[in-house]
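All protein chains but one are shown in place.
== subunit A ==
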Amino acid sequence: MTANRLAESLLALSQQEELVDLPKDYLLSGSEDEGDNDGEREHQKLLEAISSLDGKNRRKLAERSEASLKVSEFNVSSEGSGEKLVLADLLEPVKTSSSLATVKKQLNRVKSKKTVELPLNKEEIERIHREVAFNKTAKVLSKWDPVVLKNRQAEQLVFPLEKEEPAIAPIEHVLSGWKARTPLEQEIFNLLHKNKQPVADPLLTPVEKASLQAMSLEEAKMRRAELQRARALQSYYEAKARREKKIKSKKYHKVVKKGKAKKALKEFEQLRKVNPAAALEELEKIEKARMMERMSLKHQNSGKWAKSKAIMAKYDLEARQAMQEQLAKNKELTQKLQVASESEEEEGGTEEKVEELLVPDVVNEVQMNADGPNPWMLRSCTSDTKEAATQEDPEQLPEPEAHEVSESEGEDRPVAEEEILLREFEERRSLRKRSELSQDAEPAGSQETKDSSSQEVLSELRVLSQKLKENDQSRKQKASSEGTIPQVQREEPATEEEEPLLLQRPERVQTLEELEELGKEECFQNKELSRPVLEGQQSERTPNNRPDAPKKKKKEQMIDLQNLLTTQSPSVKSLAVPTIEELEDEEERNQRQMIKEAFAGDDVIRDFLKEKREAVEASKPKDVDLTLPGWGEWGGVGLKPSAKKRRRFLIKAPEGPPRKDKNLPNVIINEKRNIHTAAHQVRVLPYPFTHHWQFERTIQTPIGSTWNTQRAFQKLTTPKVVTKPGHIINPIKAEDVGYRSSSRSDLSVIQRNPKRITTRHKKQLKKSSVD
């Protein structure tokens, strides 16, 4: 029964459609139920009874009582349990009856609706508006960042920024205002008029117009198509060639080559018949090809293939045959066709060569060198490695050839020879490097080159060691000759002949040794045999000291600073000092001698040394003597404090840091800070510089026109900001720096936006309108 009642009340409420809150709803419904106290119920019963007494079936009026707070008879109250009352709980009992489906639906619909949130207060809204607007503006402004940065860092800014465009008058205007005055001008104008030179805008002569119109559209199209076709064909052909080139089969290539050769021959034959002149040309071409071949030495059995065949030739008939073929080819190629100019000797030479072709390369090359006595080649023998090889060759030595001169020279100059060796070494090294480089570049054929190079190196090393041995021997010989022969002249008879030749060519006196020789010739009497080379040189330069004993001199050299200053520093003469210089040196010496004689009285150097000693003394920290004479003992004139006392009251100064000029004999460095210069010096590193050397460098580069060219001077002194007098400088504009300025005007934007005048202002406006 209660459930029914409850449902009724709910229905009533939903019809009212002002259902807002569930607890309230409950309270309303609960109020219709019987109260919790019995008295009330009884009272109701009584009323009912009275009404029934009436007889008429009175209509019962809906009655509402005040909502009481405590209505919890039918376990709908959430009081105490602490939970919120949910609509579903109330609907649970209704589930059974199907007649109330519509009510349920309506209730569900109500449940799904959500309450609207409270609006934010005004300050909050404004704040959000402001923030959004600020972010937007900041974004707009950030487009200026690069411009500003550029302007700040610019070397030079020229204001006004916007360029004033020069007014260019069209040519017609200029011409119309022009009048030919001088005869020359008139002549020119006449010429122009004769050729109907146009003056008006399309500046084209009739001829030009015609030429422009000459090519019609169809023609142009056809031409284009033609070109396209040609290009396509070319590309096809290229592709084909590439494809064919890629074919690896050797046989194929051989066949192709042979085919080509045959074809060429055939053509040539044909040509000879038809057109002998052309054939001759062709022949010349072939001859040229042959010459090229000959120069390249392609078929000389020096290739990899040929070498392998040479090894196999002993056993393999086929290989031998191939070799023969190759040689024949070589012969054919290398043989000159014109015989007229050829001499017999050369003929023989070539024959010889052909004979020797089977022998390995090196020998071959040597032979070639041998039979071609080219004086120029011989002249540059010192740098030529192959020539060196010939020198070394024992067979060549006894030959009394012309180029032996250099060889003998080489023998009596061990140093020179060493030099040659060194040069050789270097060459080898560079060669190796190059080969290595090439290895890097082409990893394909690297193995063989490497092998060959390593072999080369080995052989070279061997050769060098041999040479060194020889040098040693020759030196020993020389020493022995020096020992035995008292005179300085100790050259071998072979070189004796060459002596005048040497003298004739001063540039050939190339080494220290030779210079020494020359020196010896000048002063050969006092020469001590045991003295080492350098000392000899020194003695030659300081002839005054010569009479001293060598030992003493050495000592002097070690100790005497003065001597160190006076003596010419033992500068190492370059290997290529010519003898003329020697003469000059002598002159210089004479001059020095004269100067010395002239200024014999004042010894500048001694003075300097004295000065320096004084400076050093002055800069040394002084000891402090605190002895008081007469304190604790007798005092007076002539009495000195006791040594003990003095020792006791003497405060020794600490050793200062070593002087900077300690090791510089001819310099005095003043280590005191000069306050006069300090006033002109920067004490702290200025701001933009991070290192003192940066600052120093900027100071050290002069900017004046005394040190710089006009152009550089102008560039160095460009002012940072340039303004033109009398020109208004307008604020920077977006268009100036290449930005598109907003096309919308600020005003239009405002007017389009609904005016957001504050309420206060509205009030003001109202007031004013009322007024």
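Assume a contact is a pair of C-beta atoms (placed from the backbone, for glycine too) under 8 Å apart; a residue touches a chain by one contact, two chains touch by 3 or more; residues count from 1.
Simple rule for what comes next: contacts and distances are computed from a predicted model.
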Missing subunit (named according to UniProt) among the choices "Armadillo repeat-containing protein 8", "Phenylalanine--tRNA ligase beta subunit", "Immediate early response 5" or "DDB1- and CUL4-associated factor 13": "DDB1- and CUL4-associated factor 13"
Full-complex contact with the absent chain, from A:A133, A:I171, A:L227 or A:L650: A:A133
Residues of subunit A (touch criterion as defined above) contacting the omitted chain: 126-127, 129-131, 133-134, 136-138, 140-142, 144, 148, 151, 157, 159, 679-683, 686, 698-700, 702-710, 713-714, 716-719, 721, 723-734, 745-747, 749-751, 753, 755-758, 760-761, 764-765, 768
